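Note that one protein chain of the assembly has been removed; the remaining protein chains are unaltered in position.
Per-chain numbering from 1; labels A, B and C assigned in written order.
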Amino acid sequence: MTAPIATNQTILVVGGGISGLTAALEAAECGKQVILVEKTPALGGRTAQLYRYFPKMCHPTCGLEINLKRIKGNPNVKVMTMTEVTAVAGSRGDYAVTLKVSPRFVNESCTACGECAKAVQSEVADAFNYGLAKVKAAYLPHAMAYPQRYVIDPSIVGTAEGEAAKAACKYGAVDLGMKEETVQLNVGAVIWATGWRPFDANRIQPYGYDRYANVITSVEFERLADPHGPTGGKLLRPSDGKEAKNIAFIQCAGSRDENYLRHCSRICCMATLKQTQYVREACGDGGKSTVYYIDIRAIDRFEDFYQNVQKDATVSFVKSKVARIAENKDNGNPVLHGVDTEGYHRYAVEHDLVVLAVGMEPEVTGLREQGGLPADIIQDSSNFIEGSKDGGMFGAGAASSPLDVNRAVQSATAASLKAIQVIHKTASTEAA
Amino acid sequence: MADNKFAAYICSGCGIGDVLNVGALEKIAQKEGKMAIVKNHPFLCNAEGVQLIKDDIANEGVTHLCIAACSRRAKAEAFSFPTVAVSRANLREGVLWVIAEGADHDEVRQEMAEDYVRMGCAEVKKMTLPGGNLKESSSKRILVVGGGMSGMTAALAAADAGYETVVVEKSGELGGFANKLLKRVPFSGPYAEPQPTGAANMTARVSHHPLIKVHLNSTLAETAGAPGRFNAKIAQESGAVAEELVGAIVQATGFTTYDIAKLPELGGGQANVVDQAGLEAMAKAANGGAIKRADGKEVKSVVFVQCAGQRDASGVHLPYCSGHCCATSIKQAMYFKDQNPDVDTVVIYQDLRVPGMGEDFYRSAQQKGVIFTKGKAGRVTGGDNCKVEFRDLILDEDTSAEADLVVLATGQVPSAGVNLDDWTATVTAAESGDETAKAKKIELQKTSVLNLTYRQGPDVPQFKYGFADSHFICFPYETRRTGIYAAGPVRRPMDMLQAQEDATGAALKAIQAVENAARGRAAHPRAWDLSFPKARLEGCTQCKRCTVECPFGAIDEDEKRFPLFNEERCRRCGTCMGACPVRVISFENYSCDTVGSQIKAVNIPDEFEEKPRILILACENDAYPALDMAGIQRITYSAYVRAIPVRCLGSVNTIWITDALNSGYDGVMMMGCKKGDDYQCHFVKGSEMAHYRMSKIGDTLKQLGLEPERVQTQEVAITDNARVARLIDEYVAQINEIGLSPMKGFG
Amino acid sequence: MTTANQNALAKYKNNFLKEVEANVEDGHWVKMCMQCGVCAGSCPLGPHWEHSPQKLFMMIRAGKREEVLGSDSMWMCTSCYNCIVRCPRKLPITHIMHGLANYAHRLDLAPKGQPTRDIAKLFWDNLAKTGRVNELKFSLAMYFKDGFGQGVKNAMAMQATGLGLLKAKRLNPMEIIGGHKCKDISGIKKMIAKAREIEDRRRGLA
Partner (left out) sequence: MVKKQYAFYPGCSSQKGATASNFLTSLDVVVDKLGIQLNEIPDWNCCGASIGYGEGGELPRLVINARNLALAEKELPGQDMVSGCPACWLATRETHERLAEHASLLAETNEALKEAGLKLNNTVKARHMTEVLIEDLGWEALKAPVVKPLEGLKIAGYVGCQTNRPFGIAGESFENPKYLDKMIETVGAEAVRYEQKVACCGGALAFSEPDKSQKQIRDIVESAYDNGADMIVTPCQLCQANVEIYQSEINKKHGTKFSMPVVYYTQLMSVAYGGSAGQAGLDGQVIKADKLEAVAKK
């Protein structure tokens, strides 16, 4: 591929989730040149994998549609997918950035007609659905994927199936010869919108996520509730595909815990309150949600959402950090053991399904080796980005702090202006 | 300008050519579409296909082209020809992928494709290329209202980016609420100790910044104009009025603290019961020494009562949580502990809300010996020996704590100016001669912050609880007053860290607004849009529907009550166009004609063919993508529908409906986004307005002798791929039920 | 009331938390609890506690001195360490429970005849005598702690067990005379006495 033109007046945005999209677009709509790099094959990030937003219960893809329309309509933004930053040299106003572009095995000629997928039989884990389902090894990441281009999974490259996919494409879009490429860029400022990842629930041993099929994570639950998800929006539990009606939500799964994450992930309380309404949506009055919490952090305007959920007879709250989960061998129900600390009431209750409200940690950690952040970046004790020593690189969105979408966008918009300040300073000093 | 030359390009790729008779489509484009050039290509979106079109533009002088291929949502970059008018006939997602396979559908599938080609040609014929409207004289200065932390941050952010900035502060000094604080909570690691507020340094930077001009003791007497040309009249202490021409406005007017006098049950108004602001004052007075009460007694024990007059479900006090108060009380408890570890400090909370790294600040306070008790305060009595009665929620008992001082953590009340609902009601009443309303209007006017000369009222609309927030989660700066952006606690309850971030973001949006205005472009969400509404005033009946219904207050009225368009305020939704009963309002590339001609272009079979025709008018942001994605997922629906994307249901003019029914359509489906309190419409009331207007169309239907079912409005979400197909098939069934339209052949 | 208790009361007046921080093993951790209750739910003998650890911590902060020190709750600790490994604030809860129990015992505020309290004392005395535990003497002492009659009953009740061990050569009747012991018993005794003396001095109980 040909490297896009970039100068010290160009802003590099790393990460194509809602924060990266925002940072890139806000700068571009101020007339700035932006290069937006995304590690995965499509833009949208984790918000695209959410079913609904709190508190409006609206659909994240609605905002994504607008942002994609903004991208399509704006020549100032150059998008590079399947691309990662491997090195950053130089300093504020003049960075030399090295990018690694992984092969998609499908070129710009792709029309998304889908013939390659028809020609391929073998399947791979569906990343969009957090591996809860499988997709063909030639796939469109999801219905709204941008760029609207298929991906050939490396596993079938060099196999008969790979050739079949190639043969099936009338447009010469399948290019099995693609190799990993390295691209060098010069940019004036860098915005790290590298986002978050769900905390690894396997590490929370007392909850047996690794041992019990019906203990899942909050991000997986989003996919279950989504009509575009693996269960077509039905809340079917993994062990036996039965509809889950009596669901437990465990807060601070990893967060606020010095054994795992020191910080509070901020979004999980609201996310769970939202998800209790998925249960209502699916089961009506027949559903039952129980929220096990330490503090309900429904901050600022969100308080009324909390108050409305409290009025919902199908939702109850227990002030308790669940001690451990066992499994009822006969029916596969998780059994929660703990104590309601409001007055000390011991419980041992069965639920159909347990949803762990897993915490947020930075997707890109403090590791300095390849793929990590440049040494110049300042991170806090949980590896969130506070800024850079030379003041030319900025964290945006969930890479900078555990933030909900609204605040992530706010943060990204601010980061966008800070980047513009940098390149304007460079321009004016050069002019002088 | 050169003569128009029309061309149509039909793609036979992605299987279009295999399933559809492309030759027939070409003929239609020539004969019915009257296209001067008609070409087909097996792979139109590749370099060669695109070059074919470029060459015709360059060599054949093509000015208008219809691309009959995939959806307008696909291949946008390949099919971007900025110098010509372009329409897209959606043969792939709109026909090929949604109509069931097999020979018995060949006929209806082909008819559908032919209609879309007809529509595409008809549309482009009525389009002109938007020229934009460059403003030479456009101002790029930024006005910041409010000189607190948010305001100063916004001013510095804009000025540091090279934009001249004007700050208007009503008090005699910059710094705002931060001046009242001894210290702030930490913004960065290790999140253990209170930090200096930094207000003084910031004040100094603002005062000395070459690009920043500050008006102290000043308020906005009047704000007229639009982005790029706001004229702000600034009333000064002296009584003089300064005028500033600015391009955009950041409203950072902050908050006031909830009046503790309203909390008598919590000791509000009694001795030694203070709010957090009061405690800051005491701490500043102590100046590093022991904190003393009003009566001079050294405070040896203090109780903090969280959520005082907040999170109140009873409707008496603030229903919301102000977010910052838990961390603030922690900070204030540290004031005591750091000065003297033996002071007893107890924080009574219901949920301790210190998100993110605030957890470390909480730990630090515990480390210092601050006691946290989960409880709900009942009665507080002040005096020499204060008493807080509360329910200990852990020990499950009613108990009480005695202390020298009680601090109530009260909430933030936004200073957002006039509530526009209130305003509109008052104005309407006043106009109908209500005297008290007239008086109230004057009182309201006094409370205004911006004093906008907009028809829709003097301030920005408020979202909830008086906060001037955006309605959208993905777009916190999506203002309903183009070029005016609220920032800080006036937008939403928040702490200083968030306020400064927010102000920086708002400054960017202000910069964007002045840049867009200068380019004559729209603002978010149609930032790329160069079209803007034009009105043939000679046809106007001064009915004021456009001025009333414009969701963005873009249209004023001149003395003769003709609409005065402020295109820089306009968001290009077309609501005015939909509202206009005499259809004098239009955009270059979107008008009553561009849509009307498409409707008329559809070939209506006579009733004996028993092929109903159903018109779909689909919101281009939610419903049309849903239809599109139904195609991408190969979900099939009836071939009897003809879908036209509209910018917003609010732009739908009833003439389209009546024309459609007159010309023999059997039904009309309007698909818009969610309405109501949690509306999805980025043009505020489009969907709602459509429902309203269609409720009115009943009479027209009666006159035509048609059943009300022939017009249907649906709320469709972007995720409704499968549902939208179901809705279509159900409606087709329903239409077959009530029978085909009697109007056929009369159109 | 023991003088130790009087001293403590005098020194800390109504600030029980400060007293605990100063005098109870790892007591300075009590203030760090955030009342999540994971300890309460993790304890195998939880169902038998009057007050769970996290509740005890709240009671300490609330100054409920007699209720806390008079409670038999912390005597229910089996030292399984579940609470420690699960505590999100890393409180050494097991140690705090041991510390509270010991403190209550030293001030003689712990419930009289609390079996674990009594046995803990017997055990310690037993090891302090020879430096090593003499299981037979320890068991017999246990049976007879509530007087001779009860002792016989206890012994009879546990006869099967005892005989089992005897058969398995895991209970040695010869232990009744002599049995295992350290060589430097006197040194050990002096050492323990000294440690006790230092600790009491530090805690102001001397």
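Points to keep in mind about this one:
Here is the rule we use: contacts are C-beta pairs under 8 Å (C-beta built on N, C-alpha and C of every residue); 3 or more make two chains touch, one makes a residue touch a chain.
Please read these numbers as outputs of a predicted model, since none were measured by experiment.
Note that the absent chain touches A, C when the full complex is taken as a whole. Of the listed residues C:Ala4, C:Leu69, C:Leu109 or C:Met142, the one in contact with the hidden chain in the full complex is C:Met142. Considering the whole complex, the residue from C:Gly37, C:Pro53 or C:Gly99 that touches the absent chain is C:Gly99.
Contact with the omitted chain, checked across C:Lys13, C:Lys121 or C:Lys153, is made by C:Lys121. Annotation for chain A: contacts to the undisplayed chain at residues 205-206, 208, 211, 324, 326. By the touch definition given at the top, chain C reaches the unshown chain through residues 25, 44-45, 48, 75-76, 78-82, 84-86, 94, 98-99, 101-102, 105-106, 115-121, 123-125, 127, 131-133, 135, 142, 158, 160-161, 164-165, 167-172, 174-175, 180, 182-184, 187-188, 190-196, 198-199, 202.
Simple rule for what comes next: only the chains that are shown with their structure count from here on.
Work out the mean CA point of chain B and of chain C, and you get 65 Å between them.
Counting partner chains per residue, chain C shows two or more touched chains at residues 34-35, 54-55, 89. Shown for chain B are the residues that touch two or more other chains, namely 352, 374, 394-395. Interface residues of chain A facing chain C in the complex, by the touch rule stated above, are 206, 252, 256-259, 294, 319-324, 337-341, 344, 346. Residues of chain A touching chain B in their complex: 18, 26, 29-31, 53, 56-67, 69-70, 72-74, 109, 111-113, 140, 143-144, 148, 170-171, 226-228, 256, 262-266, 295-304, 307, 319, 341-344, 380-382, 384, 386, 401-402, 405-407, 409-411, 413-414, 416-418, 420-421, 424-425, 428. Residues of chain C that touch chain B in their complex: 15, 17, 31-32, 34-35, 54-55, 58-59, 61-62, 89.
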